[in-house]
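For this depiction, one protein chain was excluded, whereas all remaining protein chains were kept in their positions.
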Amino acid sequence: MTTDQGGTVATVTYRDAVRMALQDALRRDPRVFLMGEDVGRYGGCYAVSKGLLDEFGPERIRDTPLSEGGFVGAGIGAALGGMRPIVEVMTVNFSMLCLDQILNTAATLRHMSGGQFSVPLVIRMATGAGRQLAAQHSHSLENWYAHIPGIRVLAPATVEDARGMLWSGLVDPDPVIIFENVMLYNMSGELAEDAGGVAIDRAALRRRGRDLSLITYGGSLWKTLGAARQLAGEGIEADVIDLRSLRPLDDATIMESVARTRRAVIVDESWRSGSLAAEITARIVEQCFWSLDAPVARVCTAEVPIPYPKHLEDAALPQPAAIVAAARAVMGR
Amino acid sequence: MTTDQGGTVATVTYRDAVRMALQDALRRDPRVFLMGEDVGRYGGCYAVSKGLLDEFGPERIRDTPLSEGGFVGAGIGAALGGMRPIVEVMTVNFSMLCLDQILNTAATLRHMSGGQFSVPLVIRMATGAGRQLAAQHSHSLENWYAHIPGIRVLAPATVEDARGMLWSGLVDPDPVIIFENVMLYNMSGELAEDAGGVAIDRAALRRRGRDLSLITYGGSLWKTLGAARQLAGEGIEADVIDLRSLRPLDDATIMESVARTRRAVIVDESWRSGSLAAEITARIVEQCFWSLDAPVARVCTAEVPIPYPKHLEDAALPQPAAIVAAARAVMGR
Amino acid sequence: MTGKIQAKAHLTRERVCELLRSLLRIRRFEEKCAELYTTEKIRGFLHLYIGEEAIAAGIIPVLEPQDAVVATYREHGHALARGIAMGPLMAEMFGKQEGCSRGRGGSMHVFDAATRFYGGNAIVGGGLPLAVGLALADRMQGRNNVTACFFGEGAVAEGEFHESMNLAALWRLPVLFVCENNLYAMGTALAISESETDIHRKAESYRMPAAVVDGMDVIAVEAAGRKAIELVRGGAGPAFLECRTYRFRAHSMFDAQLYRSKDEVEAWREKCPIEHLKTWALGAGLLHAEETAQIEGEVAREVAAAVAFAEAGTWEPVGDLARDVHSPGALA
Partner (left out) sequence: MTGKIQAKAHLTRERVCELLRSLLRIRRFEEKCAELYTTEKIRGFLHLYIGEEAIAAGIIPVLEPQDAVVATYREHGHALARGIAMGPLMAEMFGKQEGCSRGRGGSMHVFDAATRFYGGNAIVGGGLPLAVGLALADRMQGRNNVTACFFGEGAVAEGEFHESMNLAALWRLPVLFVCENNLYAMGTALAISESETDIHRKAESYRMPAAVVDGMDVIAVEAAGRKAIELVRGGAGPAFLECRTYRFRAHSMFDAQLYRSKDEVEAWREKCPIEHLKTWALGAGLLHAEETAQIEGEVAREVAAAVAFAEAGTWEPVGDLARDVHSPGALA
């Protein structure tokens, strides 16, 4: 296949795209290394880094002991010391153990030192539910991270972003957290073979409608697009916004859409109370109140630790049917 | 002094009120014990537990090593084992180190075990800025905790609540987090000598107005009441709601007020993005949209790690002037 | 092997049969689980204990009913050894409401109040502080109980291990820390995760008594476990037991096992705790071939009944989704 520009296009999984991004970064910049639990010999908990150990060796594909606080802190130190570490925290569920280092050190060092030091660190974490991993392995804590000044938070939802955001994150002189939703790893998409970094400042309008704005990110993008297709069948045409960057939020893209559609539904896999969806609702109200024809609605995860059985897990998470129902309600149907 | 009911009233500090609550709980229930860094011999980082060691001894006023994850986890285990632990985490800034235990164990045990176990644990934490303690000691992360299903989160703003919420929290069979704002410890107020537990389910209307609703909690209550007095001088009469419970939120009290005043400003010492103020905004929009005469406004902390110098710290935090300005804007003045 | 010689004196034919049954119940239960995973009756992460059975089977029966057990996501063996019935355990694996955690937990979150079985923790190291607290509660309430806390050698690198070891030793709490050293944490070999690979030596730095035992030898484990539990119950404070073992299967059902050789796995399979016990007991005249067959038959029937129980189990209604987040009546 070829792109419009005549480049070659291949079908790759999200997992492959992340691996390609890692490979590219490791080849391009000798200061880059990957560190985390089982990134090397095991090939990564979600098989993302499979094969990299052979190409780059154990110094640059560095298996760590189970010490999230220790090795994330070591990543911060290594970044200070001139390296460009990519630290993998197996999943966001375990990141509680390194949150002190992220909040109190990585995010504050530049400020506390009066601008003397920066921390060019990228932390990758898997996030999200859907694999029946139950209450300790199914969190979506994106909003906790999006609350922290001094870091950038990214949520690639497409293979292109999975491929491109890592490099852009490495170029950023400040700490960047990248959330990879576990349900996306097996998803396939088309990717130009010469695909590289992508802009990370803007949200993307993944579908253009006119009747309402569906605003989402990460794993929920695909459910939301599915809901939008179903709504189209009912004559409701939705904008679908993929936030891409969760901190900072791209207010301009959100407000442009909402000002046009006058209605918004936010889809967010976090627990409802204190979710990122609340922040987006607040911003819409602050910036677009007079354009709104209906209250902003949220489709979030039920406020329960995620249960193990499939039917209960499904019931807890945002699903296309709930998105459709919320959209209809906002449309007054 | 005497109360309406003829009881005696004394003027006490917030610090005293917390100490009285601890004393009362320790006397009343042999299963209660206090554990944390420097709660015993030092008398508590903020002198809250001064004197308790003498009365209750080192088993029940238990100084711990610097091991936040360890002793909070031990508190969870002790609660499971039939005790009623009160665990003090010196300040919320250090609670990153025990968040794994709170989120992944305390908040989920009941659910994961299918209802077999409950965790009757109270965790007290100081919170907030204002003492020039800079970027690693000035956090307000209430919304992180308010995001977690399975726990209750309280924020006593008055001496009465400082005295009463602890006992009510201990009676609750599930984990309860109590946030004590560091700027309140020296504040005095009147307290009935026979004061005991207080209801913890409802927000309190601390001032009744008619023109707009000022919604706040914890340390910001007093700044907000100050702003309300100033607004009254300008002819703007504000309701002031003290949330008291941050999880669950008392939607009924909030909505009753906003439906009446048709305008709301939320004052929250958290960083603005991802704040509890966003959640309250979202709920007001969801439940009161058609009653609103103006966009809901937020007065929050600037999105910077808190700087050390007084003038910059003051500038970063919500102040009465900013509350007044936001209220005026919402009133269209 | 000294453990075995010492212990031999106490060993009756009956006890040998019990141990064999205990090992086999775990083994056959888990073999069935693996099978049911491929047919998607069991989902999520499934971590098998196969190869390591001698540890749970050796130590847990030595505990008293009022003692407490804290385990990890690799806890089916501990649950069975502790006396959780196989039916509810299997139903839990299926996610049925007849499961021991009412289906909410699944393989990684097995709980049982009746036997003081506190999980079932899927955060590596997360159970250790809990064990410290359970022991603290026992001590403060004057109960002479022991809390046995099981964890892998991978957990030793975590901060929560360190904090818990210090707290338990400092406060002289009745915890038995059992490190199941199976040489790998997922794909990370011990030498890649610890600068000191003699794990039990770490206990010294907390002034905690420690021992190491062949974790493939149920009789040795039992002897070492008994000694340690007596020590702990005697009021000497916590103790540490490192059991050297090996998992025969993959870490979980998603694991290509690129990190170790087939030869290494084969060499360890030679040390299978079940074969080991059988061979020795047959040789020592403490077991007859017919007994083995009889136990195998009984265990097979128990497993089949457990599967039938789980199959017959019911799904919790979706309307109950919000149940057990809070205690009844605690929150609106």
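A few remarks follow.
Each chain gets a letter, A, B and C, in the order it is written, and its residues are counted from 1.
We adopt the following convention: contacts are C-beta pairs under 8 Å (C-beta built on N, C-alpha and C of every residue); 3 or more make two chains touch, one makes a residue touch a chain.
None of these values were measured; they are calculated from a predicted model.
For the omitted chain, the shown partners it touches in the full complex are A, B, C. Touching the chain that is not shown, out of B:V48, B:I61, B:L97 or B:L141: B:L97 (per the contact rule at the top). Of the listed residues C:C33, C:L80, C:M208 or C:L287, the one in contact with the hidden chain in the full complex is C:M208. Residue in contact with the omitted chain (choice from B:G209, B:P307 or B:P320): B:P307. What chain C contributes to its contact with the hidden chain is residues 157-163, 166, 169-170, 192-196, 201-202, 204-208. For chain B, the residues touching the absent chain in the complete assembly are 37-38, 40-43, 45, 47, 63-70, 93-94, 97, 131-137, 302-305, 307-312, 315-316.
The missing chain lies against chain A, touching residues 31, 33, 59, 64-65, 67, 69-83, 85, 100-101, 104-105, 109-118, 149-150, 152, 172-174, 201, 248.
Methods note: only the chains that are shown with their structure count from here on.
When every chain is reduced to the mean of its CA atoms, the largest separation from chain C belongs to B. Separating the CA-averaged centres of chain A and chain C is a span of 37 Å. Chain A and chain B have centres, each the mean of its CA atoms, that are 31 Å apart. Each chain gets a centre from the mean of its Cα atoms; for chain B and chain C, those two points are 41 Å apart. Counting partner chains per residue, chain B has residues 69, 100, 104, 111-112, 149-150 touching two or more of them.
Within chain C, contacts with two or more other chains are made by residues 103-105, 109, 121, 123, 126, 159-160, 325.
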